[in-house]
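Got a structure for you, questions after.
Presenting subunit A:
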Amino acid sequence: MGILEVNDVNKRFGGLQALNSVTLDVEEGKVHAIIGPNGAGKSTLLNCFVGRLVPDTGTVMFNGQSLLGIKPHEINQTGVSRVFQTPEIFEEMTLIENVMIPAFAHRDGAFKVNFWGGVSEEGEVGDRAEAMLAQVDLADKKDTLAGSLSRGDKRRLELAMCLVQEPKLLLLDEPTAGMSRADTNNTIDLLKRIGEMGITKVVIEHDMHVVFSLAHKISVLAQGTVIAEGLPDEIKGDPRVQEAYLGGAHV
Partner candidate 1 sequence: MLALDKKDTTLFLIVLAAVIFAPFLLNPFPEGSELAQFNAGYPDLLQRFLIFGIFAIGFNILFGLTGYLSFGHAAFLGVGSYAGVWMMKLLTMNVVPAILMSIVFAGLFSLLVGYISLRRSGIYFSILTLAFAQMSFALAYSVLTPITNGETGLQLALDDPRVLGVSQVNGSIPPTNLFGLPMRESFELTMGGWVFTFNAGYYLCAVFMMVAFYLAIRIFRSPFGMMLRAVKSNQQRMNYTGLNSRPYTLAAFVISGMYAGLAGGLMVAMDPLAGAERMQWTASGEVVLMTILGGAGTLIGPVLGAGFIKYFENIFSKINDNILHQWFAFLPDGLEDALVFVIHPFIGKGWHLTLGIMFMLIVIFLPGGIVEGFRRLAQIGRRGTGGGKKSADAVPAPAE
Partner candidate 2 sequence: MSGLKNINRRTLLKSTAAVGAGLAMPTIFTSSASASYLNEPTGSTVTLGFNVPQTGPYADEGADELRAYELAVEHLNGGGDGGMMNTFSSKALKGNGILGKKIEYVTGDTQTKSDAARASAKSMIEKDGAIMITGGSSSGVAVAVQALCQEAGIIFMAGLTHSNDTTGKDKKANGFRHFFNSYMSGAALAPVLAANYGKDRKAYHLTADYNWGYTTEQAVRESTEGLGWETVETVKTPLASTDFSAYITPVLQSDADVLVLNHYGGNMVNSLTNAVQFGLRDKQVNGKNFEIIVPLYSRLMAKGAGENVKGIYGSTNWHWTLQDDGSKAFVKSFGEKYGFPPSQAAQTTYVQTLLYADACERAGSFNPCAVVEALEGDSSLPGVSSPSNKGYLFDGLGNGPTLYRAADHQCFKDVLVVKGKENPSSEFDLLEIVEITPVAQVWYEPDNPQFAGGALGTCNPGA
């Protein structure tokens, strides 16, 4: 019995069957990678987990609770955090503020009118945020504006924003897309370190190097359908996957 259970999810956009009876079972504490060619429906699937899209049919259960029909912030409050393909951060605010906001959300819930106490008096939240920035090697930039960061730094910031919430489930949408090899390796190291924190992760990734370095289990999506599922080694050897996706790819 997994922490995230996706059962028979279908989603249609006009004439396109984006998701076709997708069933997944993500085990607690493991890294579950979803791979597949462009347009396979990976991001659509992720969007169904965070409330951005609602499937036409099927169920998505997290910790025994349905994630369908509830709002994004409510889903997050149940313990699901997401890193986006293009970093979604607060560009006009400083790094420390960027991390404090999710820290507050974690501590105070979805809404709290706390207008009397100053941010500077929130020592505990500030410390947590600072510690988290240190974890992603951004502590020295904590007072710069997030918008001025490099793309790699922005991703790490976003990761810190998600981690400071101590999520039960972390969704990563191509965490290394567009990164240099060095940055990618840094990110893999970082993700491995997080792995030791025992957070369940679902990773969408193109880069097989990343996938096979991290994943405990892999699902392969093609044209909205899960065509294969298994341990990394099984997937590597699966001819269907080779044909649909890996054909000729450098592994």
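Selection rule: all candidates are chains of the complex that A comes from, given by their letters.
Miscellaneous remarks
One rule holds for everything that comes next: a residue touches a chain if its C-beta (ideal position, glycine included) is under 8 Å from a C-beta of that chain, and two chains touch if they have at least 3 such contacts; residues count from 1.
Source: prediction; values computed, not measured.
The candidate from 1 or 2 that touches subunit A somewhere in this complex is 1. Those residues of subunit A whose C-beta lies close enough to touch candidate 1 in the complex are 50, 71-73, 76-77, 81-82, 84, 88-94, 97, 100-102, 104-106, 108-120, 122, 143-145, 161, 165.
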